[in-house]
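The structure follows.
The complex appears here minus one protein chain, its other protein chains still in place.
Right after this comes subunit A.
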Amino acid sequence: MAIENAVSADEIKVDRAKMHISDTDVAIDIVGMHKWYGEFNVLKDINLRVMRGERIVICGPSGSGKSTMIRCINRLEEHQKGKIIVDGKELTNDLKKIDEVRREVGMVFQHFNLFPHLTILENCTLAPIWVRKTPKKQAEEQAMHFLRRVKIPEQANKYPGQLSGGQQQRVAIARSLCMNPRIMLFDEPTSALDPEMIKEVLETMVGLAEEGMTMLCVTHEMGFARKVANRVIFMDQGQIVEENTPSEFFDHPRHERTKLFLSQILH
């Protein structure tokens, strides 16, 4: 298995070399990244290069480190070895760099993490006003623009607690978009939602993908993966086990663990 994996990774490297990729086209570059929780090696030798406009779906069993990996990209988690370069900026202990990266990287969480003491509109204008120093009026116009895009402008003056889960998640997406991020991270955005609400959130995400946003999604929505992903990454035990185009990944999984996983979730 290990050999097969190495070969496929090499193939990808060769492909890239052929395409003459310039550095400005790289959105995220993760090289030899390791992370430990105490003695436990949660992420092992992660190598991942994401190009601008690429849409990547990351899946894998629970505890495989997929959430931890994307949380490293905006340094909600710290890595201990290797390099993470986001938008040309390497993530180190430099707090200024971290804030710069976070401004350009939007994140959507499983449990929304909206601010319950602020209205929907205030949730969306807070960061533009305080971080980007956008004038209030302009920030509000922009927030309404994105709220219209996620189809809930009429909820602008309500509080998050008054909205359904699906609506809250769409607000969370709008809140991230208000910072005009160049990269969006989604950490299981539909896992906490009722079946009827998953669709409305996925549709929003598909719309975003069609506009060319660079996206990394941890999700188990395989229909979504097939529809929008350029690449599917399968993780197990803190490592990237398989990486392929959606059609190849679903129809011809190569690694035993991937085959097992797909047979479990696709019934």
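Definition applied: a contact is a pair of C-beta atoms (placed from the backbone, for glycine too) under 8 Å apart; a residue touches a chain by one contact, two chains touch by 3 or more; residues count from 1.
As a working rule, contacts and distances are computed from a predicted model.
*Asks:* Between "Amino acid ABC transporter permease", "N-methylglutamate dehydrogenase subunit B", "Cysteine desulfurase" or "Hydrogenase expression/formation protein HypE", which matches the UniProt record of the unshown chain?
*Replies:* "Amino acid ABC transporter permease"
*Asks:* Which one touches the absent chain: A:55, A:102, A:231 or A:257?
*Replies:* A:102
*Asks:* Consider the whole complex, including the chain that is not shown, and state which of A:43, A:114, A:147 or A:197 touches that chain.
*Replies:* A:114
*Asks:* Could you list which residues of subunit A touch the chain missing from the display?
*Replies:* 74, 76, 99-100, 102-103, 105-107, 109, 111-117, 126-127, 130-131, 159-162, 175-176, 179
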